[in-house]
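Attaching a single structure in structure tokens format; questions to follow.
Heads up, this is only part of the complex; the chains shown haven't been moved.
Chain lettering (A, B and C) follows the sequence in which the chains are written, and residue indices restart at 1 in each chain.
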Amino acid sequence: MAITLKQAREIIRVAFETGAAKGMNPLSVVVLDAGGNLQAFERSDGAAPGRFDIARGKAYGCVMLGIAGSAQMARAEAQAYFVAAAGGAFGGKMIPVPGGILVRDETGAVIGAVGVTGDSSDNDAIAGKAGIEAVGLTAEI
Amino acid sequence: MAITLKQAREIIRVAFETGAAKGMNPLSVVVLDAGGNLQAFERSDGAAPGRFDIARGKAYGCVMLGIAGSAQMARAEAQAYFVAAAGGAFGGKMIPVPGGILVRDETGAVIGAVGVTGDSSDNDAIAGKAGIEAVGLTAEI
Amino acid sequence: MAITLKQAREIIRVAFETGAAKGMNPLSVVVLDAGGNLQAFERSDGAAPGRFDIARGKAYGCVMLGIAGSAQMARAEAQAYFVAAAGGAFGGKMIPVPGGILVRDETGAVIGAVGVTGDSSDNDAIAGKAGIEAVGLTAEI
């Protein structure tokens, strides 16, 4: 099973809507497939120009390691050099904080990841989770 | 003036619609802002996973050099080493063929670029141009 | 559907066996999944040390563009700068010659790619194709 483009659009739409409803800063949201490749991305008007690399880095580390953003952050706090080294191994495409969210299907298989950036990391995760759940998939933040 | 996210979505939607109406392969479309930074991207279901790098490369060369895809191709045919060197200078993010399209506003200023990939380069350009014109902007292919 | 590790091992084993039976040089074989990520690799004793990057480059271009090695070579001969540019966009991981083989399942979907290197490009493709067909999958060379 894979995230469809239609689902990816809906994930992004609901994440933006959630951010707006909660008064968050303008968000940017990326959807990666199960291989870490880019499926969809949108940057809100008013968001800073480099938000793509941050959003993708959050999602990329999740899907490539099979570990969600919160768990990556815990590892980074316990063992910063490991996470720095993993980032190097992934060509810099790893941002180990919340807002990187694993997407699982009903069997529990990882079918992609979502990366959200623009507000606090915890708020980013809330917005992304709302989007993922809106299309009937499971979010691991 | 800048391309808004609403316009970027419409550009992508119309490019996809144009490709479908003309029987093209599944397309992928990127919209970059005037600084070469990613604003929006969508990969059609069924397109190969690496299409983002190709789409972005087409658009990035356009906006960073102020030269559309067709003119880049002409330069590549006349002087391949220059285009190869420019690609090196841009970290590989330059694909010098049609499907990379400059976006201009009514004053003629470059406000971004669109990159389309998935079918022949000429068809890619046709689909992208349709999208850009659908939002009242000028496409230089 | 995905290539299993058991299938990947069998693909490599049969490719090596085919090479040996036909008197080819020592081969190296990589199997990538549908996202371009490494699943298995083996380098024969006596093969040169850099064979991994060549094998992966052959397979990576296939799966990321959805285009087999022979078609990439034709494109490279017609339009060398395009293929050079695509290689730059993929961080150098693209070797556009035969021996890069798309792997399709019975529905025609691309489920990965195999890269073979060590002998002539055409022989590399023959060995890889034998491996893929030995596990009941379809090889597009």
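Definition applied: contacts are C-beta pairs under 8 Å (C-beta built on N, C-alpha and C of every residue); 3 or more make two chains touch, one makes a residue touch a chain.
Here the structure is a predicted model, which means the values were calculated and not measured.
Counting every copy of the one repeated chain, the full complex in this structure comes to 4, with 3 of them shown.
Here is the rule we go by: only the chains that are shown with their structure count from here on.
Computed from the mean C-alpha positions, the centre of chain A lies at a distance of 25 Å from the centre of chain B. Residue positions of chain A touching 2 or more other chains: 33, 35, 37.
Considering their complex, residues 4-5, 8-9, 33, 35, 37-45, 49-50, 52 of chain A touch chain B.
For chain A in complex with chain C, the residues that touch the partner chain are 33-37, 64, 91. Those residues of chain B that touch chain C in the shared complex are 47-51, 53-54, 56-57, 76-77, 80, 83-84, 87-88, 91-97.
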